[in-house]
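Written below as structure tokens is the structure these notes are about.
Note that this complex is displayed minus one protein chain, with the remaining chains in position.
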Amino acid sequence: MYAFDIERPATIADAISALGTEEAQALGGGQTLIPTLKQRLAAPAKLVCLSAIKEMQGICTADDGALCIGGGTTHAEVAAGAGVYPALASLAAHIGDPAVRNRGTIGGSLANNDPSACYPAAVLGSGATVITSNRSIAADDYFQGMFTTALEDGEIITEVRFPVPEKASYQKFEQPASRFALVGVFVAKYADGVRVAVTGASEEGVFRWTEAEAALSGNFAPEALEGLTLSGDGMISDLHGSGAYRAHLVGVMARRAVAAAS
Amino acid sequence: MPKDGGIGASTKRREDIRFLTGNGNYTDDINLRGQAYVHFLRSDVAHGRLNKVDTSAAEAMPGVLRIFTGKDFEGVGGLPCGWQVTDRFGEVMQEPGHPVLAQGKVRHVGDPIAAVVAETYAQARDAAEAIELDIEELPAVVDMKKALEEGAPLVHDELKNNLCYDWGFVEENKGAVDEAFAKAAHVTTLELINNRLVANPMEPRVAVGDFNRSTGDSTLYTTSQNPHVIRLLMGAFVLGIPEHKLRVVAPDVGGGFGSKIFHYAEEAFCTFAAKALNRPVKWTCSRSEAFMTDAHGRDHVTKIELALDAENNFTAIRTDTYANMGAYLSTFAPSVPTWLHGTLMAGNYRTPLIYVNVKAVFTNTVPVDAYRGAGRPEATYQLERVIDKAARELGVDPIGLRRQNFITQFPYATPVAVEYDTGDYHATMDKLEEIADFSGFEARRKASAAKGKLRGLGINCYIEACGIAPSNLVGQLGARAGLYESATVRVNATGGLVVMTGSHSHGQGHETSFAQVVAEMIGIDANMVEIVHGDTANTPMGMGTYGSRSIAVGGSAMVRATEKIINKAKKIAAHLMEASEADIELKDGKFSVAGTDKSVAWGDVTLAAYVPHNYPLADIEPGLEETAFYDPSNFTYPSGAYACEVEVDPDTGKVTIERFAAADDFGNIINPMIVSGQVHGGIGQGIGQALLESCVYDENGQLQTGSYMDYAMPRADDVPFYQVDHSCQTPCTHNPLGVKGCGEAGAIGSPPAVVNAVIDALQRSGRNITHIDMPLSPSRVWQAM
Partner (left out) sequence: MPEVKMTVNGKPASGQIEGRTLLVEFLRETLGLTGTHVGCDTSQCGACVVHVDGKAVKSCTMFAAEAEGAEIKTIEGMAEPDGTLHPIQQAFQDHHGLQCGFCTPGMVMSAAALLAENPTPTEAEVRDYLEGNLCRCTGYHNIVKAILAASGQDVSRIAAE
């Protein structure tokens, strides 16, 4: 790692102020950023560590029934505390490994927007709202391609609001080495329609599979997806699987998610 | 029931206490006063000409003590190769130099260009970024067959081509083998790849060099399986330090699996730099660095043909293998695809004629050398795969075909130059059929089918040659070392023993099992025996631990030394009891005179040896300390039969291991608990090779699997509980313990069982798939379907 200073503010306001200096970078749980720093692929002058900000941690239910999760809430806390949204709790319970889940946060994962991360699928698949230090961003506007989001410099995710669906499920097929999603499909059925979000597969990062959404909105059953296929073009192709394989897995995982939705 | 602490008892391991409480002493735990740190600047291109290495700006960076480049090593020897193979035309192999730091060219990603020594590791790494490099990138050779094409870029400009050697074995049999194929009733052919692996012991390599200016002594602390070998190679061939001025210590070592046998540049560098700077110099390898510097394993591309007569008897085997050497010859690299592979091609079968051709090839990749099994897994995999394919083509039972061709008479001289002393292949197969519950397979297959999964059953046999090796034989085959082992047994005055062994334990549990042997021989409590290993300063010259050799060769040396101790102690006891030496018996730690009630305790005899007041000084010296060197007269031949059951998910191609059973014959067994553990670990690695692991380079020689993000290591949920059995025991006939060795069996025996099971599952589902190359990853299996 290159040398840097580290600050550990206790409030969002202090964090924003600390992030106001040149080359300052926010540190969530660090489960991706720290390995990146070890590889010397990032060179911040200052890291602003968000883990001491209590007001960004925790889970509650809003008046409209939405599940609100603080940006600094760890995966383990979501797994244990998001019982009203079982598919989301289950997704959180299967990110990385237990030690990673004790440090990694939802805000950190979404800010990084790794194309193989799980949370982006839940956020996009739920039509959630990303609340930052200065605004609210709809999921459809938030994700802007691999490792790219609507966040601006110095802006941090303080909360994510998930409308709770009637039924949902996340099915992940793991890359054998990293255990990140080779393909992950999040399916959520709401009163006004079905959302299907896919992670791991596309070179553009997480995306909505609109054909599947349309089919499932008419008939929420695995059979509704029969005959629907995605093209391997534009899908990630690497030593763990071709674009065609990923495209195929999207269909398999989507059917399994619909079958498992609860 | 064996006595706890004696031979045959599952004695709990004494070394566990320090490992379980955080009190191990691994090399990275060693920090010397005034220690400096080195960071190696490594090539990020696979092949290039070093036009300029300008360290001037970097030298001015904070904390930098000195920056070394290839120029500093011009007068220093290169890393030696310990085995010279002679090719099928009688020519010796092409043997390029291997500089400690690159000179003139870089030849693989990770080749060290410069070494920055600084006050802290971070400063060294910072300064390395300030070194100015001008590397003219050259086309890389990665694919072995392309590397041998006319006009291919040369990895080493001074060699005539990229062929290390073209080896034929047994060359004189070639004509007869070809003739047997011409006459065969059936020929089965299989082309396959034995995937390149990275050993990945959990402890990355570390080296700490130290120099004492007042005595002129150098010390190297290193993560090695064989400190004496490192001392000899580094002292004699690289740095020119005589053994008495060089001490090599390999303390607790966190696994090796072959990759810590070899002498590496970083060891020589730290020793050299400590003297140059008169300060200890430490290097700790990161895992990412390990992927591009630890010697890799396997990487064979093979075509095997099996000829059968009309009664399905094997009549001949012919193989054609390309073996990757990487960019340089690692310490024992040339021996792996030749003498450790060709000699095993008979397997467990009576095949009268065998011809093995191996072309060893230089490429712009990390050097390839021994990894758990080393040559024997490659032989077993191709043989057991081609037999399975033959059975399918002939429509016969794969177990029956194997049984029909088993060797049943021992000793048995194979057509590939080795003589199996004992074995009972029907017995291990019988045992396998029992423990693997073949009769329940059909019901399990139906249950899988009901879940939409394809279930398959794969079996295979294996034989390996362990306990390397008779020195005079390996000398004829090109080894530049002897392969004996040593032990010094020191009995203290009050009766406790210290055994100093040339073997090295890095997970095998020698501190427990070796003590069991000595305790049993004398009839004392195992806690009276301490095992010391890993330090050239206090152990006799020994060749270390690899090739499943420690109990068979090192254990035998210890037995011989202990026998000398007992013989001398009997003389002392005879004197004390005023009896004839011939009448002295040793039992349960007590010497007695046959036919009398006279006895003297072990401790009285040992005390007399060191307080020789009443002692036969005219006949024997005081003291009780003996050394033995044991050179085996043959290899040992563990064998066994393995079975694997898999489920294949037809939607995704994902394979899961549902059951795994192993029936091994290791001869006599010292500690069954440790033996089972060795087999478990080997199976885990074999499943890793079959389903998960693969070291991949792109066409430009860039390493695609440079970390655990892309190199898939087996995890706890990738494997089931294994059913292992080693009750079939045909003791080795030529070593005193009747032992054969068990360290590699699991890794040798398991990959073909897994692949055979997957092919079986696919075939049973009506898919005519005859082969998929390892690793059988979900995407590959899906692709094949």
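Order of writing sets the chain letters: A and B. Residues in each chain are counted from 1.
Convention: contacts are C-beta pairs under 8 Å (C-beta built on N, C-alpha and C of every residue); 3 or more make two chains touch, one makes a residue touch a chain.
Just so it is clear, the structure is predicted and the values come from calculations on it, not from any experiment.
For the options B:507, B:542 or B:667, the residue in contact with the chain missing from this view is B:507.
Within the full complex, the residue among B:76, B:159, B:449 or B:709 touching the omitted chain is B:709. Which of B:252, B:388 or B:760 touches the hidden chain is settled by the complete complex: it is B:252.
When the whole complex is considered, the residue among A:47, A:92, A:196 or A:215 that touches the unshown chain is A:47. The hidden chain makes contact, of the residues A:96, A:127, A:184 or A:200, with A:96. Counting the whole complex, the residues of chain A in touch with the unshown chain are 1-6, 8, 27, 30-31, 34-35, 37-39, 46-47, 49, 51, 76, 96-100, 102-103, 178-179.
Interface residues of chain B with the unshown chain, by the touch rule above, are 10, 12-13, 15-24, 26, 28-29, 31, 122, 200-204, 252-255, 257, 286-288, 506-509, 672-674, 676-677, 680-685, 687, 707-709, 713-717, 719, 721-725, 746.
One rule holds for everything that comes next: only the chains that are shown with their structure count from here on.
Averaging Cα coordinates per chain places chain A and chain B 43 Å apart.
Interface residues of chain A, counted against chain B in their complex, comprise 1-3, 38-40, 173, 176-178, 182, 239-242, 245, 248-249, 252. Against chain A, the residues of chain B that register as touching in their complex are 122, 125-126, 129, 286, 288, 651-652, 654, 691-692, 694, 696, 704-705, 708-713, 777-779, 782-783.
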